[in-house]
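Removed: one protein chain of the complex. Kept in place: all other protein chains.
Going in written order, the chains are labelled A, B and C, and every chain counts its residues from 1.
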Amino acid sequence: MEAHSSEVFVIGLTVFFLACIIGYYVVWSVTPALHSPLMGVTNAISSVIIVGAILAAGPQGFDTSKIFGLIGVVLASVNIFGGFLVTYRMLSMFKKKTKKTKEKK
Amino acid sequence: MEAHSSEVFVIGLTVFFLACIIGYYVVWSVTPALHSPLMGVTNAISSVIIVGAILAAGPQGFDTSKIFGLIGVVLASVNIFGGFLVTYRMLSMFKKKTKKTKEKK
Amino acid sequence: MVAILYLISALLFIFALRGLSHPESSRMGNIFGVIGMIIAVFTTLMFKSVLSYYEIGAAILVGGAIGSFIALRIEMTALPQLVAAFHSLVGLAAVFVAAAAFYDPVAFSIGKVGSIKTASLVEMSIGTFIGAITFSGSVLAFGKLQGTISGKPIVFKFQHLINALIFLLIIFLIVLFVINQSPTIFWTIVIVSILLGFLVVIPIGGADMPVVVSMLNSYSGWAACGIGFTLSNNLLIITGALVGASGAILSYIMSKGMNRSIINVVLGGFGGEQDTGASKDNSDKIVKQGNAEDAAYIMKNADSVIIVPGYGMAVAQAQHALREMGDILKKEGIEVRYAIHPVAGRMPGHMNVLLAEANVPYEEVLELDEINHDFPMTEVSFVIGANDVTNPAAKTDESSPIFGMPILDVEKSQSVLFVKRSMATGYSGVDNELFYRDNTTMLFGDAKKMCEDIVKSLSA
Partner (left out) sequence: MVAILYLISALLFIFALRGLSHPESSRMGNIFGVIGMIIAVFTTLMFKSVLSYYEIGAAILVGGAIGSFIALRIEMTALPQLVAAFHSLVGLAAVFVAAAAFYDPVAFSIGKVGSIKTASLVEMSIGTFIGAITFSGSVLAFGKLQGTISGKPIVFKFQHLINALIFLLIIFLIVLFVINQSPTIFWTIVIVSILLGFLVVIPIGGADMPVVVSMLNSYSGWAACGIGFTLSNNLLIITGALVGASGAILSYIMSKGMNRSIINVVLGGFGGEQDTGASKDNSDKIVKQGNAEDAAYIMKNADSVIIVPGYGMAVAQAQHALREMGDILKKEGIEVRYAIHPVAGRMPGHMNVLLAEANVPYEEVLELDEINHDFPMTEVSFVIGANDVTNPAAKTDESSPIFGMPILDVEKSQSVLFVKRSMATGYSGVDNELFYRDNTTMLFGDAKKMCEDIVKSLSA
């Protein structure tokens, strides 16, 4: 079974649907107390679009598309670093009780 | 990006991992009371291997592989009908309280 | 187009399992599963190479008729056997599909006879191997569960060594097969694998069969994934992964509920310690005995009763009589609930199905975590055909084989009634000290008979 253009699309579709289902389960399993960090992480990972920006910024020379690509890289990097760091800050605040670890359920 | 043999494998791998994650979430979300029907359903759907049996039984004529394919179809069909039906029987037994629907949590 | 239809079918299978998260949505889920299967079959029938509709149709009809007949006639108490039996067929079907692919590789576009792609050969032989093991293992499991074969674990010397050697032999055969593609070797693999399946399951006790069946189920799911890889068929990959995950998780739940490690299960050879720990001499301790009238009297004067059913209830088919008893108590204004231990009975969810069969509404049937804290506030625990799942040794006696297993805290209720035929131990072979407690009354007799008698006393 060779991968033709429509086949490629269906594969994308398969991955897409599976990822949506995973997204549904994973996000609902996030504890409400961590919904703010969740926003931080999704912000950071949505900047994976940097992959596209790097492709554009890749070729040598200095044409329009390369400049756009570089701007894209800068913007996405702000988000990546900012998003992960702010999430890190938030998460490192969440602490267990220090003494007398009474288990509450 | 054309789909070479190794690309095809990676796509399979992608689908496989995503499906495993989904399996993990979906099965853990099954209520323990319905674990027996779960066995019934997985029994039935694992017989989707019938797809392979049909391919083998497809060609005209009567060579060895066709006979094997037909046997495969018979065996898988027993499971498919049996699995879904017995699950149906189990599930139709699970009933809510008929009168005074007190909601207990 | 084909790929899209297969994708839809795969998604429907996911939703079929998803539906089982609640009894309400489960029926719809089952329908999704059926639709998914119909789509998968018809999509495949539409392949250009598939021409012999009559033969295939006939095969489906024959198989379908047999399957339907069995599914409609089976007693709910025989579910574990049924699953094992169906399961052996999946294994056999996998072997036949692999054989067909070997004899006619063109139909599967994996090469030509005598020059099949190496990857496909490896996959095919592994599929055959797992399929054959699943087949023979499940057949033996069926026999042990049905009682056709003794459930006793059959242990002999060097068992594990022999199995390991056979396993190595199979690997060797697979390598050989991949190299020379000989039909003789193919069938040798099949036969040796069948033998291995028997040998692996034979030392395992009858009551452990559900874990075995579930493990084999999981393996066969992974095997389906493998076939999916060879055929680049995402439907098989996804379904295989679902089945694999389901089998693995159910085995995990069972072994956790029995306080066994999953390694212990994977390696096989368990269920042999049937008699350990049972040797404590209790013959001089006093046991309070009662009869149906006593039980009826005690329960009639209680505010709340929790019924704890176990394997014995299934064996005795006591669920209908039990429900009748519960109904009478409820009419008297007594709160009646059912407490189900994760491994009560002989397969996961077994008790729930039996109680559902007897028309007990599922809201009254509670899981261990949901009800365990209610025992101290309960007057009577009515334990019927259950034993291990109430044994406090699991909490107190570190040397006990069941130590660490979660149990239903029936001993915390004001009084405990035990319905069983004798002082015999349960599945784990461990003596239950609850029998000798002051607040325990033993009701010796068959579970069904006892319920009927209690119903008579209550109605009188």
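Operating definition for what follows: a residue touches a chain if its C-beta (ideal position, glycine included) is under 8 Å from a C-beta of that chain, and two chains touch if they have at least 3 such contacts.
It should be emphasised that the depicted structure is a prediction, and the values quoted were computed from it without experimental measurement.
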| item | value |
| --- | --- |
| Visible chains in contact with the missing one | A, B |
| Those residues of subunit A which, in the complete complex, touch the missing chain | 8-9, 12, 15-16, 19-20, 22-24, 26-60, 63-66, 68-98, 102, 104 |
| Touching residues on subunit B - with respect to the absent chain | 1, 7, 10-11, 13-14, 17-18, 21 |
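Please note the rule applied: only the chains that are shown with their structure count from here on.
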| item | value |
| --- | --- |
| Chains contacting each of subunit B and subunit C, listed by label | A |
| Centroid-based (C-alpha) most distant chain relative to subunit A | C |
| Whole-Å gap between the CA centroids of subunit B and subunit C | 16 |
| Subunit A and subunit B, separation of their C-alpha mean positions in angstrom | 33 |
| Subunit A and subunit C: spacing of chain centres that average the CA atoms, whole Å | 40 |
| Per-residue multi-chain contacts in subunit C, two or more chains | 10, 14, 231-232, 234, 238 |
| Multi-partner residues of subunit B (each touching 2 or more other chains) | 8, 15, 19, 22, 26, 29 |
